[in-house]
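This report concerns only the one structure given below.
A selection of the complex's chains, in situ.
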Amino acid sequence: MSSIERTAAGISVVRASQVCKYYGGFQALDHIDLNVEKGETIVVCGPSGSGKSTLIRCLNALERHQSGKLTVCGVEVNDSRQSVDAVRRKTGMVFQNFNLFPHMTVIENCMIAPMKVRGMSRDQARATAERFLARVHIPEQADKYPAQLSGGQQQRVAIARALSMSPELMLFDEPTSALDPEMVREVLDTMVELAKEGSTMICVTHEMNFARQVADRVIFMDRGSIVESGAPEAFFARPETERAREFLAQILN
Amino acid sequence: QQAGSTLDTIIQRGKIVVGISLSTPPYGMTDASMKPSGFDVAVANLIARDLGVQLEIVDQVSQARIPNLTSNKVDIVVSSLGITAERAKAIMYTNSIYVDEQMVIAPAGTQIASLQDLVGKRVGVTRSTTNDTIITEKAVEGTNIQRFDDDAATNQALFSGQVDAIVSGVAAANAINAQTDQFQRKFAVRQSPMGIGVRRGDFDLRQWLNTEIMLLWNSGELQAAQKEWLGVVNKELPRF
Amino acid sequence: MNYLDFTGVLSRSDLLLNGLVLTAQISVAAMVIALVIAVVAATLSLNERRVVRLPVLAYVEVIRNTPFIVQVFLIYFGLPALGLRLEPITAAIVAMSIYGGAYCSEIIRAGIQGIAKGQIEAGRALGMSPLTIFRHIVLKPAVASVFPSLVAQFILLLLSSSVVSAISVPELTGTGNDIQGLTLRNMEIYLVIAVIYVALVAILKGSMTVLERVLFPFKFLRR
Amino acid sequence: MFQQYSLAHVQFMLTGLGWTVTLALIALVGGSIAGSVLTLMRVSSNAILSRIAQFYIFVVQGTPLLVTLFIAYFGASYVGFAVQPLVAIAVAFSFYAAAFLGDIWRGAIQSVPGGQHEGAHALGLSRVAAMRYIIIPQAIRIATPPTVGFFVQLIKNTSLASVVGIVELTRTAQIVSNATFKPLEVYLTAALFYFLVCFPITLFSRRLEKRLNV
């Protein structure tokens, strides 16, 4: 946690200032400014192609921004190997398609990174993994393979896997949109618990009930920019921009 | 089966089909213009001439010589075909047209004078040839015989040092000496007469061929062919 | 001779058995080495740098576009010119490994390329190094996904061993040819040999099916 | 009597190359016809036909081509046919190609997603019409690269036809090497010829594969 205390204004986990990201000539992120404090839960929404995934992926250096300054968990994100390694070790990510490793059992999925990245012993890693599987309420699935689980269970394993590295920041990219409607709930419940326990989280999601329930802030993106940002009640009740209004009308039928 | 004998068929169709291996110089090979040539080809030409028919040559690897005959692919086989008792169970032979000597050939510097000296040595030979039959039969226990698919491979094994010696006919030995003097003929293993192969039961064809061989010998044309292609002329040919 | 008589062939079944054992030995040895070559070549062929990639691609293309028999000759007869003299069996295994390695590397490369991008991203997001990702996340599922193609290639490798009799290796086909020279029973011997090869292939296929289940249980899961 | 390795030899080997390509083409055509029949048997709902095709493919793929060639070449006379060598070889190669093509094409047909069958049937297209207009056009795209790839194998494998008397490229190389005593040079030349014929086809098949994957 020492790294966080080093940042300028209190305990910022993310500080982005004027961050831009291009794919060839296409500008996917357009001068993004964003501050996330420790313990905050942020929901990011916006139309398809607006840059939500790109933003999330820049935060853990899966994509590299071209200009602007980005500090995540006290580490300035740049091209150096150390920076990238440090950022990834301090953030956990949950993908839309789970991306579990199909050739490993559930518990092996949760043990591999602690062992190979943190250098934990097999026993230590197993103990940690068991703890996090219990936290997402599927301790009994430890020895199954991902293919044997339902989508909702798989996504909870993915959450446990990310937690097993004790990240300071959790990133979620549409974690429920590949799920059957009945399974959405179990994953959201897990995320709500995490948020209430004080994890710092940034979630791309269209689940507006989730946003209402736990978000400290909702961020609305369009065409690579953050267009609106505010408390969920205010955002849902009185969106400031026309674009946000249109978007909410579509999403909420 | 066709009506009448193979001899009748050959005459009626005006063509004789002869199996020859064209990768066994100097018996069967191709000349500079890539036409078939060699001792076997010369003999086949004489036979066709005297039968008054056209000659069709079917190229064949040495393992295919006898199967080609027994399965009616060819009328006769003139293909450096050594006469052995085992083979005579499957096909009939004419009187011999040439008597070869199986030689052991090895690098000039090595001391090899008898079969005993081959113990522990790698001896190359072309598979399914008379050379193979003879060395397999006569080799002393402990000789390491390595069989290759054709003479080119056998010779190449000797040149590249992959074998210590090879068993080969006189003509082939001449051919090697024509290329290089690094290799010597060490000793003869056995003499082996070669004949023309005929399908079992084709007695009239064999009789005609025996007559032809006698006539060619008397006219000196057979000796001339031996001289031209094999570099050796037999003093006499065994008859049976 | 228009009848089949197997007595001459069967009375030399000891020779055939030796040939069969040798065929099995050189084939299995070649499969193992080919697999190692293939993994290395596949990895290198995906390297970003051309200097690394190009020699591997050249190796693969030269081997895949020339007949195996020519490769065998070049190794057995050609290497002595460079001072490297291999025993026939060694030369056969080397030739088969190089040959099989080229084909298998293409298969494994396809397997690696078929790994979903998300798998690699998940590894990165967990902070793993490229090497760790390759070893633990990519390789095993890649091989698992192309395993059936690898088995098919192994079968072709087993069958290609029939060619090495040309450099005096007394494997199954070579032994068969020897017996053929002795008995002149070509039809019989080739029928017997064909049956033996089919049986060998069946055994190989069967054991690979078992091996697949043992090595890659995750491929056979039902929810 | 013994010759220097010369241009005449190379020309002779080029005629052998002609035979090599001819044989491969014959095998491709014959194999395609027989392979189509096998494919249909394999994907038919008749279990017996499918089994027979499967067994055929297993046996032919499980036997070295060399051995298959011998059996086809000499076997015909055992059952009373007198066939020309070229005919025997053409038949053997076609049978061999059929086993592989049948397998490749069955795989292609089966890898057309099941939803395509359902989409076609739901529109009322008959089984035959669904095959003809929906499945086969898609299967052909999938099957083209591996079929072209197999053709390269076929070209190389015609080298085995030398053992039954066809004077194709490898046999010309044997003949020349025995006349010149230069096996290395000669076989390298042959390898180069094979490469020059096969490599462009390989490249073409790669290009196809890439284009179809997009």
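All chains are identified by letter, namely A, B, C and D, in their written order; residue positions are counted from 1 within each chain.
Just so we're on the same page, contacts are C-beta pairs under 8 Å (C-beta built on N, C-alpha and C of every residue); 3 or more make two chains touch, one makes a residue touch a chain.
Values in this document were obtained by computation on a predicted structure and should not be read as measured data.
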Task: Displayed chains are single representatives; whole-complex counts - done: A x2, B x1, C x1, D x1
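Following the convention adopted for this analysis, only the chains that are shown with their structure count from here on.
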Task: Which of B-C and C-D has more C-beta contact pairs - done: C-D
TODO: Compute the centre of every chain as the mean of its C-alpha atoms, then state which one is farthest from the centre of subunit B.
DONE: A
Task: For subunit C paired with subunit D, centre-to-centre distance based on mean C-alpha positions, whole Å - done: 20
Task: Distance from subunit C to subunit B - Cα centre to Cα centre, in angstrom - done: 38
Task: Multi-chain contact sites of subunit C, meaning residues that touch two or more partners - done: 73, 77, 81, 186-187
Open item on the list: By the touch rule stated above, which residues of subunit D touch at least two different other chains?
Closed with: 70, 74, 77-78, 183-184
- [ ] Spell out all pairs of chains that touch, sorted by label.
- [x] A-C, B-C, B-D, C-D
TODO: Please name which positions on subunit B make contact with subunit D in the complex.
DONE: 22-26, 29-30, 32-34, 58-61, 63-64, 67-68, 70-73, 150-153, 155-156, 159, 175-176, 178-179, 229
Task: Footprint of subunit C on subunit A - complex, ascending - done: 60, 62, 85, 88-89, 91-93, 95, 97, 99-104, 112-113, 116-117, 145-150, 161-162, 165
Open item on the list: Which residues of subunit D touch subunit B once you look at their complex with the stated criterion?
Closed with: 1-3, 6, 8-9, 11-12, 15, 70, 73-74, 76-78, 82, 85, 162-165, 167, 171, 174-179, 181, 183-184
